[in-house]
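Please read the structure below before turning to the comments.
A protein chain is absent from this complex, but the other protein chains hold their places.
Labels run A and B following the written order; every chain starts at residue 1.
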Amino acid sequence: MSETAISVRGLVHTYPSGVTALHGVDLDVGPGERLAIVGQNGAGKTTLVRHLNGMVRPTEGEVRIGDWSTTEKSIAELAHRVGYVFQNPDEQIFARTVATDVGFGPKNLGFDEERARRAVSDALEAVGLAHEADVHPHHLSLSERKRIAIAAVLAMQTPIVVLDEPTTGQDDAGVQLIAGIVDSLIAQGRTVVAITHDMDFCIENFDRVVVMAQGEVRADGPAEEVFADVAALEAAAVEPPQLLRVARALGWSGTPRDARAFVDQLTQQRGSGSSA
Amino acid sequence: MTEHDRETERGGESEGDRESERESVTERESVKEATMANANANAPMIELSGVGFAYEDAERFTLANLDLRIDAGTVTGIVGASGAGKTTLAKTIAGFIPLNEGGTYRGTASVAGRVLAEGTLSEAAAAVGLVTQNPFNQISGARFTVREELAFGLENRSVPRDEMELRVDEVAARLRLEPLLDRSPYALSGGQMQLVAIASMVIMQPPVLVMDEPTSQLDPAGTRLVYDVLSTLSDGGTTVVIIEHKTELLHEHCDSIAVLAGGLIVQHGTPGAVLADDRLTSWGVGETRVTTAARLARERGLLPVERALPIGVDDAVDAFSAAKGAAS
Partner (left out) sequence: MTTTTLYLERTSALHRLNPVTKLVALLSIILAVFAVPHWWIPLGIVAVVIVPAAVLGRVGGRLLRLFLILLLPLLVVLFLIQGLFYPDGSTVLWEWGLAQLTTEGLLFALTIGSRLTALVLGSLVFVLTTDPARLMSALTQVGMSPKIAYVISASLQIIPAFQARAQSILLAQQARGLAIVGSPLKRARALLPLLGPLILGMITDVDERSTAMEARAFGATPKPTSLIVVPDPVGERVARWLMFLSAIAVVVLVVVGVIA
């Protein structure tokens, strides 16, 4: 089994406080897939993805990363296969310069000096912070620190990358940057799993969407299908992306995923002169 | 000047201090009253004139020569690229710049006709409630339950207990915090903490409420809740200023939107005008998806050029239905 594949079976997780965050989740993610997980706060999304690098252990069930079962490996070992970008960058960043911080992961993973240096510069380039390499992270804004956190994980060059709400607090340019990063990760053959509340970002960048509510998976499939599953969306208190809502209101049957696709469909509709 | 005022307010136990305490409380009440009275007149509630600010040791001015007028009882959204100075602007409207932050300050910022820099930080805080980005730092740390945390600000304003209980219950109901009331404020998730931070300021009923990206950690349901509360507040006369990246949220709830770019307000108008402005992307602000689609449709001749670009789902449906019906 490829080391980039994820397999979750019957996953149940109960926190020490007694709250059961996951009520039996099954999920298979193939190598090179791009998957978005959506749902209300408290639905269990973060609990689920934290199992992927061992930060949370199953109460019941099993999580496998490639041929590894997560219960048999430490978090540091799993970090070789799964890179996790935290929602709050200040929990992750600690070094005195941006470059040192981004280099922390590669160093721990045993990259030799040359490889580490290149990984750091490539990562900083990818997030648009190459010119801030020697700056103290605290001198940068929150959204820039979020990008440092992403760079820090990119530099680790893991086969699987988990992004926990990557676009919150980002301006338009930042969101596009992150979309570009997702694209390039997929182009490199990596698997990307992202939690997001931004449905527009979701439908534009992810082929597969998993909808969660109350610790369970309510829908799992191609974006087009999932966003048509009214029951699942309602259970998860999630609204479909803007353009999809417009298309539905216009009575269209297709699922335009971005502005271009929408206008293409509009052209078609006008050409045919029908509303089908 | 601020230091001096701070000294006089740190009362001891003597007669003189009790007297000044009574004075401070009445002073604050009068600030609030004056602010609300001004709201009924036709002067702008918030007025920034020629405001410039550079942080200490900064190479450039974050705010350049900024003018901004906001009317009472309105909801104004402030958008701009990251680093454009939105947080700085929020702090300036609240008076924390220059009263609490060092740096070079120019121009005047006034709320209800009073120039904030000429008063104390306490007076500014009575007129403008500021909700900052990081909820963790807004939790007082001095209260052991969410219920008490919500009441904290009211206790400091010497609100009678019966009234406090009512206001706590009311705010908790509005922001769906009832199940959390007996929990420790530190035993909350990021989103819950953000709601508590917002509630803690809303409960103080400031005449002006400034919020810096208040929905960053909230899910869509939580976001809708907060915006509903803001609408209710503005209906009740509160002037609301909200800094937000998610432009698609703003068109429904804002009376006007101001764009901050290059240290200046480069555009300030209705959501329909601002969010369809051609220059939006050049200012670093994202258009909503429907606007982008409409713009593209217009380029391809599918939408008439004269028609204003839609900014939200509803007017997009109208616009595109019309397009479909038009003869080719």
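Quick note on the criterion: contacts are C-beta pairs under 8 Å (C-beta built on N, C-alpha and C of every residue); 3 or more make two chains touch, one makes a residue touch a chain.
These numbers were taken from a predicted model, which means no experiment stands behind them.
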item	value
Of B:Asn65, B:Thr104 or B:Ser140, the one touching the omitted chain in the full complex	B:Ser140
Identified contact with the non-displayed chain, of B:Ala84, B:Val168 or B:Ala323	B:Val168
Residue of A:Gln40, A:Asn53 or A:Thr255 in touch with the missing chain, whole complex considered	A:Asn53
Absent-chain interface as seen on subunit B, which is shown	9-13, 17-18, 21, 24-25, 28, 94, 96, 100, 121-122, 125-126, 129-130, 132, 134, 136-145, 147-148, 151-161, 164-165, 168, 184, 186-187, 200-201, 204
Touch list for subunit A against the chain that is not drawn	53, 55, 74-77, 79-80, 83-84, 86, 88, 90-95, 104-105, 107-109, 138, 152-153, 156
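Everything that follows uses one rule, which is that only the chains that are shown with their structure count from here on.
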item	value
Distance from subunit B to subunit A - Cα centre to Cα centre, in angstrom	30
Residues of subunit A touching subunit B in the complex	39-42, 87-88, 141-144, 168-175, 197-200, 237-239, 241-243, 245-246, 249-250, 258-260, 262-263, 266-267, 269-271, 275
Parts of subunit B lying in touch with subunit A, wherever the complex brings them together	80-83, 133, 189-192, 213, 216-222, 245-246, 248, 281, 284-286, 288-290, 292-293, 296-297, 300, 302, 313, 316-317, 320-321, 323-324, 326, 328
